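Let me begin by presenting the structure, written as C-alpha cells, before commenting on it.
All protein chains but one are shown at their positions in the complex.
What follows is subunit A.
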Amino acid sequence: MREPDEGVEEEGTPDRLYAVTGGRTQASRDAGLDLVSLIVSRQEPRPGMPPEHADILRLCGNPTSIAEISSYLALPFSAVTVLLADLVERDQVEVRAPLPAAHRRNTTLIKEVMDGLGKL
C-alpha cells in the first residue's frame, strides 16, 4: 500500500458508498447533477424512508447545493448524486440546475456577479 498523499485518504468509504447506494454505479442515474445544482425538498421526510433519503429531505427545506449536502451528510459527491436520482425520480425534490458554461459569455450575468462581489 502506498503512503496516503496529503489531501488524499484511502479508507473505508467505498463500503459505505456501496451500502447507501445499494451498490449501483452512478453513471446511468445522475446525469445532469452538478456540485452546485441546488436541491429543494418537495415533501417532508416520511417514516420508513431510507435514512439517507430522509436526511436529504430534512436538509433541503431551503435551496442547498449538492456540495453542501455532501459536506453535511459526510458522503462522497457521487453517493449523493445516486441518492438524489431516486428522489428526483419520485418527484420528492426539485433540482435547480446551475447556469451552464455558455453563461461565461453572458454579460448580464457577468455584471450581476460583479455587482454581488462589489458588495463584499
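Just so it is clear, a residue touches a chain if its C-beta (ideal position, glycine included) is under 8 Å from a C-beta of that chain, and two chains touch if they have at least 3 such contacts; residues count from 1.
Everything that follows uses one rule, which is that contacts and distances are computed from a predicted model.
The chain absent from the displayed complex carries the UniProt protein name "ATP/GTP-binding protein", chosen from "Phenylalanine--tRNA ligase alpha subunit", "ATP/GTP-binding protein", "NitT/TauT family transport system permease protein" or "Carbon-monoxide dehydrogenase small subunit".
Taking the complete complex into account, residues 2, 5-11, 13-14, 17, 34-38, 40, 55, 58-59, 61-65, 67-68, 70-74, 76-78, 96-101, 103-107, 109-118, 120 of subunit A touch the chain not shown.
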